[in-house]
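Apart from one protein chain that is not included, each protein chain of the complex appears where it belongs.
For clarity, chains are labelled A and B in written order, and residue numbers in each chain start from 1.
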Amino acid sequence: MNPSRRNFLKGAVSGAAGTALAGGVLIEGARVDANAATTTGDPAAGMTYPFHGPNQAGILTPGPASKQAASVVASFDVTATSKAGLAELLQALTSRARVLTAGGTPPDLGVGQPPSDSDVLGPAMPADGLTITVGAGASLFDGRFGLASRKPLRLTTMTAFPNDALEDAWLHGDLSIQLCANHADAVHHALRDITRHTRGAMQPRWKMQGYASPPRPSGTGRNLLGFKDGTANPTGSLATSLIWVDNPAEPAWARGGSYQAVRLIRMLVEFWDRVSITEQEGMFGRRRDSGAPLDGTSEFDTPDFAADPQGNVIPLDSHIRLANPRTTATENNRLVRRSYSYDLGFDDNGNMQAGHIFLAYQQDLERQFITVQKRLVDEPLADYVQPFGGGYFYVLPGVRDSADWYGRGLLA
Amino acid sequence: MASKPGAVSRRSFLKGTATGVAGTAVAGGAAAGIVAASSPGAGAAVSAGAVAAAYPFYGPNQAGILTPDPARKQAASCVAAFDVTAAGKSDLAVLLQTLTGAIAALTAGRPPAYLGIGQPPADSDVLGPAMPADGLTVTVGVGASLFDARYGLAARRPARLTTMPVFPDDAPEPAWTGGDLSLQVCANNADAVHHATRLIMKHTRDWMQLRWKMHGYASPARPSGASRNLLGFKDGTANPAGSLATSLVWIDDPAEPAWARGGSYQVVRLIRMLVEFWDRVSLSEQENMFGRRRDSGAPLDGSAEADVPDYAADPAGTVIPLDAHIRLANPRTTATAPQRLIRRSYNYDLGVDVNGNMQAGHVFLAYQQDVERQFATVQRRLAGEPLVDYVQPFGGGYFFVLPGVRSSSGWFGQGLLT
Partner (left out) sequence: MRWGKWATAAVAVAVVGGGTGTALMVLPGSGGVSSAVASAAATGDTMTMTDTSCASEWAKAPTSAGGRTFTITSGATVPGEVNLDNAAGQVVAEVESMAPRSSVRLSVTLGAGSYRWYCYPQGKPSTHSAPIALTGAAGPGPVAVSPVALSDLAGPGQQYETYAAGSLATLAAKVTQIQGDLRAGRLAAARTDWLQAQMDWELVGASYDSFGDLGQAVDGLPAGLPRGVADPQFTGLHRLEYGLWHGQDAATLETVATQLQASIGRVRANLSSPGLAGDPAQLPVRAHEILEDALRDHLSLMDNEGGGAGYAETYADAQVTRVVLSELAPLIATRAPSLVSTASGQLSALQSALFATTANFQWQPAKPATRAQRDKIDADIDATLETLSVVPDILEVHRGQ
């Protein structure tokens, strides 16, 4: 017998945890487990998203427009020292993700060990709409694990853009984990469970908790600058075609993955609130109240930049115009954003420490995020925001079945 | 008050409200009790139980303590402490009047008036143009330091208001401790908490500066009963409710200054929880430290969460250890009954600490009519309890929650300052 409680995971990778979801109905891609809903009286607690599939959940499942209310993005340094150790780490991650996203009563480990679960979600451990999205940073492909030749084509270490003020403590990492759930306690619970079961093999580097606002009063959720954010997000088959890696030049193992850009962006909200509405709207290119483009009347109207070549209505340097010029040439620069707001404490000046966890997904970092970001350099909005952290990560292909694990193709 | 041009006009909507406009009835909610409101994200449509859209602002006591009560407290919160920088007593009055106007408007879901072109927008629109109340309550307290020489209020200090003492197991960090004024901001969603805090700060910038703030969240019932803290235990099961709560919370001591009647002592304790360490402790040890079962919340001598522990039947602590948290905190004797208090705590999550552990814990918020008889006495009894190895109190303070604003012509601290 080996008493290490991490060991009970080993079995789970290839068997025990693959419990099928019991019954339940499909709501926006989510299953609501009838049993969990009954025991908790809260259908949100019983909600689950499928774990197995060609792509990871937490990007289009659920999609940005219906993303979960609570999130954390965490970055880790891998401290395992061999390829086998890395494989063991990714297998442990997989089995925890499988268990946590399915929900269900945690196993009894007997009297000789601490309890298997923290009970932060109670003894039934509901899934609470949890999704877990695992990415790998460029540093994972350095000399340590012999993976240099298998690095995704476009994966690099994020470098500073002209308006960035990057802080080491909030940057990069070998792995990223995006956790989203219907409630903040479920996000806390999942991260705590994952770190516990991977201790020794990876070390938390930074993390940021986030929240999504409900529609105010309708349409897309607002960011902390008061503007609806994500209105023009590609959806449906367009989103699918922009996100999942299918470039034949990419390593074969990477198929079904996606590039993740994380940007931690402080918003100088006090300064912003001292700016006139006209100026604010000019910087975004949208009406603040409705979210409509300045040349339109309702949120989902499509701006007609061609009809306004001088930028008389929507300024040429407005955010929406630079980010998405809506030309044929720029169409494949589009990406899917799935961002959250954050609130921390206070800064040295007594201002609020608050802002935006920008999360973008795409099939080609260079063609999409980096190209768009370069276009946005020196946009007027830059005075009111300070990107200070984040990184580029490669979201691994999905875990296909109960025998599969994150990065199996990468490490094969 | 040293007024800057522009600054005044931007605040004008609030000025008016302090003396008039704000009397708008609270939309729906108040009388009927509860109006369903939106709650966030995917959980929204299917969230259990309705939450109130708005709570009444005017009354003898402030909202956010028993309105809504701890068992129904809003899901999102922020506690912030401020240093008052107002130059004199009259500026302090303006600050408190401004706070009154802002909070009356925000809790009623009444957006600030349009200020006209040439002015920054009156509101951030973080909640959209309709600015719903979203179940907002804002509870204003004052610290002992406000009663120093600056405003000539020394003689009017509430009898029990002191700087929070250092208790034996505390590790206080000055940056997270104390303050002249506290705001407890609670709402149904985190964006509404952000929005209210931000708007209040915007309108009070001349007279107070943020000292520290901590955002918190309440867990939903998992699966039923009191919500759980981050140690995985139900927390608040034994909170006094109803008329018992009322009799323990609001000041009615004749020894207190007359202006203080209807107020309450607020204790804020920011408590780091060493959750990784806790997770390495056996279940029976955890349960002995609390004195309750972790799964059900039942006392160790009972069967269900609501069962009342019978310490008299267990004088040696055989079933519920003598140093268990619930036994020390509330010995359930006639002598200790007046020491009970109302807890209305939240969980918090920050980043990663220097060891790579989660920075997470508990925003302990307690209310009582006598901080010495209640919180301090209980806390001294808890000194050295086994649980202290797993928690680190590092911030917070004692504050006095001002009496409620009774009508639209009143303002916070009117009795104190006049």
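FYI, a residue touches a chain if its C-beta (ideal position, glycine included) is under 8 Å from a C-beta of that chain, and two chains touch if they have at least 3 such contacts.
Model, not experiment: these values are computed from the prediction.
Only one residue from A:Thr105, A:Thr235 or A:Thr302 touches the chain missing from this view: A:Thr105. For the options B:Ala258, B:Ala316 or B:Ala335, the residue in contact with the chain missing from this view is B:Ala316.
Here the missing chain is touched by one residue of A:Arg196, A:Arg216, A:Arg367 or A:Arg408, and it is A:Arg196. Touch with the hidden chain on the side of subunit B covers residues 165-172, 274, 276-277, 280-282, 284-285, 287-288, 293, 295-296, 298, 300-304, 307, 310, 313-319, 321, 353-357, 386, 389.
For subunit A, the residues in touch with the chain missing from this view are 1-6, 16, 77, 79, 105, 107-114, 123, 196, 199-203, 205.
In this text, only the chains that are shown with their structure count from here on.
Here the CA centre of subunit A is 32 Å from the CA centre of subunit B.
Partner subunit B is touched in their complex by these residues of subunit A: 27-28, 30, 32, 39-45, 47, 62, 66-70, 72, 74, 111, 113-115, 117-124, 126, 128-129, 182-185, 187-188, 191-192, 195-196, 203-209, 211-217, 222, 224-227, 269-270, 272-278, 280, 288-289, 341, 343-346, 350-352, 354. Residue ranges of subunit B in contact with subunit A, taken from their complex: 38-48, 75-76, 78, 80, 117-121, 123-130, 132, 189-191, 193-194, 197-198, 201-202, 205, 209-215, 217, 219-224, 228, 230-233, 275-276, 278-284, 286, 294-295, 347, 349-352, 356-358, 360.
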